[in-house]
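In what follows, a structure is listed as structure tokens, so that the remarks can point back to it.
A single protein chain has been removed from this complex, and every other one stays in its place.
Take a look at subunit A:
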Amino acid sequence: MNPVLDLKRLGYFIKRQLFLNINALWIAIGAVGGALLVISALFAYFNPEVDTLFGLRNLYLVVLFGAGFIFTSMVFNEMNTPQKSVTFLTLPVSTLERLLGAWLVSSPVFLLLFGAFMLLLTLISTLLAGQPEALSYLFDRDVLICVKVYLVTQTIFFVGACAFKGNSFLKTLLALFVVAMIITAYSGSLGFLLFGKAGVKVGPDGEFKDTVEYIFTKVIPFLFWYVLAPFMLVVSYYKLRERQV
């Protein structure tokens, strides 16, 4: 691995990607934004309670995840379109710059833009509901956790966008479903072997319980928050580097 990174070229690449996809972006922003605006206005006006405002905020968060995952799955559309892939892959940009450019656009930049849009929608909703003070407590710790979860889970769809040629979003969902099934089957089988008819019994000293507790409260959260996203980005790097037409 000998990555090449030139910040000026990275800037040109991000600009190019945004410029080439600006029409599709405006259509998507118009369609999703318009729908959310109408829904927010109607709900806030006819049900001006705090619960409605929380419900709307939760809806925005669901849209954030859905739109973000779909957008991420489309971030390498040029590379995955046979008639465009040659131009994309022979553009004088390094693999690391391609990776960083696409990730910055689909993750932090997307979050910032969606966050600003969400703030605007929430402001309109609170004003229509006659509760402008609700704006401060609608953006609570839950929103921050959702943003963090998005930053991590988005990288799974990022790998999907690098790996799958066409229908990346659906293929990534299918892959996630298959992986979940495999993990469930493996865990179920392991549980049956350990606690089944002739399996291992949990000792009175609670050693097994402590181990399981440690895995679920320390190891898995650590893997999720600090390992999963970097790992997925490294996988994406190699997927991009090995990409042929």
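A few comments on the model shown:
We adopt the following convention: a contact is a pair of C-beta atoms (placed from the backbone, for glycine too) under 8 Å apart; a residue touches a chain by one contact, two chains touch by 3 or more; residues count from 1.
Methods note: contacts and distances are computed from a predicted model.
Considering only "ATP phosphoribosyltransferase", "3-oxoacyl-ACP synthase", "ATP-binding cassette domain-containing protein" or "Na+/H+ antiporter subunit C", the record for the omitted chain gives "ATP-binding cassette domain-containing protein", by its UniProt protein name. In the complete complex, the hidden chain is touched by one of A:29, A:91 or A:233, namely A:91. Taking the complete complex into account, residues 4, 6, 9, 12, 15-16, 19-20, 23, 81-84, 86-87, 89-95, 97, 241-242, 244-245 of subunit A touch the chain not shown.
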